[in-house]
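Not every chain of the complex is shown here; the ones you see sit where they belong.
Letters A and B mark the chains in the order given here, with residues in each chain numbered from 1 onward.
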């Protein structure tokens, strides 16, 4: 069941980097929602390889096909299966890693877990798996926008290695993100990031960074005590993305150096609504949305695949050397932006449906004891 | 289902801070494991209020009673229900917060979600809920120690506000943690932390900090691709603990400022086993344990309950003021240490059982095609 995510809006991804294809089955999608392949393809295009000079130059079109669950342009309420075919692979490219475990990759751990692995590319641990997530995320975004008129989700690169962007979290818009290839709305920082990534690639090395995500228009009340807190589910969603090493919401790790009197979020009446003054909470209190912006940051390590010669071992436990060949991303963050958005949308859509299920009584209603 | 955690080793907690009691039902515990109330009580005593001068001075004994699932000192394989009674409450202490939403607490969000809340104490959002987790964690630890001879789990305070401890993660032992009341094995830092907490309490304020946790003796192979990665499940577990704001595993956020050539974990043969040289990964690669130490850090915000007068609103949307009365923790970290351990043990125990379920074929076996 490790390949399924969500309780009511349930997403099951399948597929290895090589083989017939990758995809997703979405179970629990509400009926009568307009949905097209074009909408899904738009998100997949933000994720696909070869989209810019700083991404891997592999040419993969990643065209999606909806196999089921849609009729006359609308969702049926039945499972939506989406398939993206793998392109012809050149398995000979991978003969070396059939034997050698790539450092900081999942080759060794898959072998340890299963006693077998598809060594053609990353197999199931390949970032191609996230195609299914991004496709499902497109559906989740659509549902959230039907449910909440003000719904908006925007992720962006806020740091690459030592280059830190200055971004006004509360005003940044989705179209600003797409204006440059590194997906950072601070254009000055973005230029530095692009240069840095190119320089690092030329050195055969790689870098990591931080993606921030902000969600607007979520009403108070989403998220479940005590284990399925909104923040807990977001943390899991983000740490399930390849190459992530950390997550923080609201004030995050900085909160550890504040005093309660500084950190606390006084309530006030603003615009006729109950509002949190500082939103240090990051949009959730006690694991439940408070109606403020939900925002969080995700740490990505530098890409594990580098051109440098590295020390490693073979599956028969011999010491050896390995240097990556071929085309890879010197920095995964620009392509990870739509994945972060997709995973956040999956969490929120699931919680939106969960909340609907329990709202059977009017607020304050008095159902006569029978 | 938000009150259940785990897939095979399933833990359901129940109870509000006021009412009959709090507790847990553990479903999926393997049979024939020796288990006593004393073992569980030992862990609960590490969590209970009033244990030291820097914890809340509320007197709660938190005696546990095992209601089911044990026979002749051994687990039956049936649900283990554990109950801790609540003590007589003084609801009059809470009359004020029946009306006023405490800043940075869950009062407002519970009200928004459910249209009703138990305002006597924190209700379901109270830290008393973690009693069930700690009790279940004691059972999980026991199972892990039956499964893995080298199993060891140690959490400790590594930072309180600006005071940062120096700790050798790979040698620190559980008994060192319990030597001082702040649960920090760096005795010099521990003293400073205790002084700081006392000073802060006297000011009616509060502080947060960081807890680190290290787990030893977990073999390679635990954790599931792709959503139920070990790191993802640990992240969720930690962010489900009250007052947490962040999680990082291995190199964590620091990885974002490293290059791939620095960060990568070369494999080597050491002691006849395949080992990761740096363990920047933090014990999991591709979401699956690699046989190294698993270590991670959790950020806790300063306690929301402070004695300062704070701005807030009433449930009828009037602006007002609120100052906490009574006894509370000026810093939750010392008492959160056993909770962090418990949640980590729940994750690992669940994954240990999940791994056993799929290991039906010998490694490299050739089952004749029938």
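Structural remarks
In this text, a residue touches a chain if its C-beta (ideal position, glycine included) is under 8 Å from a C-beta of that chain, and two chains touch if they have at least 3 such contacts.
Everything numeric in this text was worked out from a predicted model, so none of it was measured.
Every protein chain here shares one sequence; 2 sit in place, and the complete assembly counts 4 copies in total.
One rule holds for everything that comes next: only the chains that are shown with their structure count from here on.
Chain B has its Cα centroid 25 Å from the Cα centroid of chain A.
Residues 1-5, 7, 13, 101, 103-106, 108-110, 112-115, 124-125, 129, 159, 161-162, 200, 205-210, 219-229, 231-240, 242, 244-253, 255-269, 274, 276-277, 280-282, 284-291, 299-306, 308, 310-313, 317-319, 354-355, 358, 361-364 of chain A touch chain B in their complex.
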